[in-house]
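I have a structure here, written as structure tokens, and I will follow up with some questions on it.
We show some of the complex, not the whole, and keep each chain where it was.
Each chain gets a letter, A and B, in the order it is written, and its residues are counted from 1.
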Amino acid sequence: MDLTGVYPPIATPFDGQGEVDPRAIRSNVGRWLESGVRGIVALGSNGEAPLLDEGESDAVIAAAREAVPSDRLLLAGTGRESTRATIDASRRAAALGADAVLVRTPSYFKPRMTTSALVSHYTAVAEAVPVPVLLYNYPAVTGLTLSADAVGRLARHPNIIGIKETSTDAAQIAAFVDATRDESFAVLAGSAPGFYAALCLGARGAILAAACVVPRACVALLDAFRRGDHDTARDLQRRMIPIAAAVTSGYGVPGLKLAMDIAGYQGGQPRSPLEPAPPGASEVIRAAFSAIEDHR
Amino acid sequence: MDLTGVYPPIATPFDGQGEVDPRAIRSNVGRWLESGVRGIVALGSNGEAPLLDEGESDAVIAAAREAVPSDRLLLAGTGRESTRATIDASRRAAALGADAVLVRTPSYFKPRMTTSALVSHYTAVAEAVPVPVLLYNYPAVTGLTLSADAVGRLARHPNIIGIKETSTDAAQIAAFVDATRDESFAVLAGSAPGFYAALCLGARGAILAAACVVPRACVALLDAFRRGDHDTARDLQRRMIPIAAAVTSGYGVPGLKLAMDIAGYQGGQPRSPLEPAPPGASEVIRAAFSAIEDHR
């Protein structure tokens, strides 16, 4: 499976009663796919996955699959705190048509999540699930980080094919690339402000909230890099930062959904305890869009 | 509801197939109650709650309720990341007989978990649930902390009756006590090494992993403090540290279960990705028990 490409981690729109809206998912996905992305990620953090129950999670995957043709990839977030719940969610995702699963590090018992425990966890998942597995490292949320040693060992498993690294630490991204260079394994960037640097270091693509609102800019950046045009890639990187910041560190998922509304997607309100983006966010987001207007 | 007292946050024993073992729960609870504790907490961190599914969670509460007579308290951990899942779990817990629910701060989207968002979340839960609500602040796991301002505001809600504060920060515990002094509201310590200090500052009791293995020592400490015997309380505090550390920072839940096995309870193995306590843990735990042997 060639993971090279850009993937929007899709937001989960809710209807007026606060229920998952499959129609809006299909509509959004259809439009994202027009921008040249390689596929999408359903049920990532930006999809408010931790706020959905198991049935809703399945509904999101099913709706996404309807909109993703077979030549594009549907990745599904299926990480849970227990190994068995992760396996169960991953199997269901595979049955619903996910091409691969993206499994966040369990973290509740973080002092116990040693390299040994994490390697055992991911190995058990990879053994039990009929589709390939991607690791997902997100230190800012989980408070722990996969070691390069763990990633190197897991990359040798034939059913573990990549990692999303959400930090922008160049040393860490390089270490993951270096630890897996003898394997067929893709490192994907997880933060727009580190996207270009990650590509330089050997990443093959990215899963970026920014790709939900400026997918063409993200694709253009990757294309420029792949044809050796560093200047264009770096310039796009710079101009992408304001909108990328607005929909992540700035206003979070509520900001992402607002930016989607502004950009003509169906975003809507987040689920509680998330609160809607504050007054004034619209203006900031519109200004941020303007820096990258030519690539929306 | 008078919360004054000691509460073991009960471990969840699994049977040979890795399934929740209700019989073992009832057996353990029966023995804990003989030690003079005020009640128990089911589905706390030490109960591996994040590793159980919704059906298992209900089964734990049901089993515990069978073993807890009506003059003792059954508190149930029902925190989820979304407000609606928290309400749903809390209502089910109440229906299964929980006397009150203990709701951990949602934390996945931590930069968005402002005082405003947390006050709204807890208020919505308190309004929707037929039993009283306790807040649960656990910064080491969640990466966020409830502000004294938030606690003070929430304490004014008639259905929010207390907080478990897991840190040992005397300034924070004092701030919570001071912010709620005009209300009927109980601060409960959540870490054995800070138990005595918390009592001095105005806490009414504690929810302690140590109370799963040395409940009599914990009860004796509280009794000594309540009769004004600071020296005895402080001495018990000191002697309790080694075993308390072994079953928390030292070996975590796997260590707690091992210590329970050693002490004659039914602990058993943790659920993956937690790994069993390492070789050598038994000796450390036995040595730690010896420092408080007279109060087991």
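Things to note:
Everything that follows uses one rule, which is that a residue touches a chain if its C-beta (ideal position, glycine included) is under 8 Å from a C-beta of that chain, and two chains touch if they have at least 3 such contacts.
Predicted model only: the values in this text are computed from it and were never measured.
This homomeric assembly is drawn with 2 chains in place; in total, the structure file defines 4 copies of the chain.
To be clear about the criterion, only the chains that are shown with their structure count from here on.
Between the two copies, chain A and chain B, the C-alpha superposition involves a rotation of 180 degrees in steps of 5. Averaged Cα coordinates give chain A a centre that lies 35 Å from the centre of chain B.
Within the complex formed with chain B, the chain A residues making contact are 18, 45, 50-53, 81-85, 106, 108-114, 116-118, 120-121, 124, 141, 143, 249, 252-254, 271-275.
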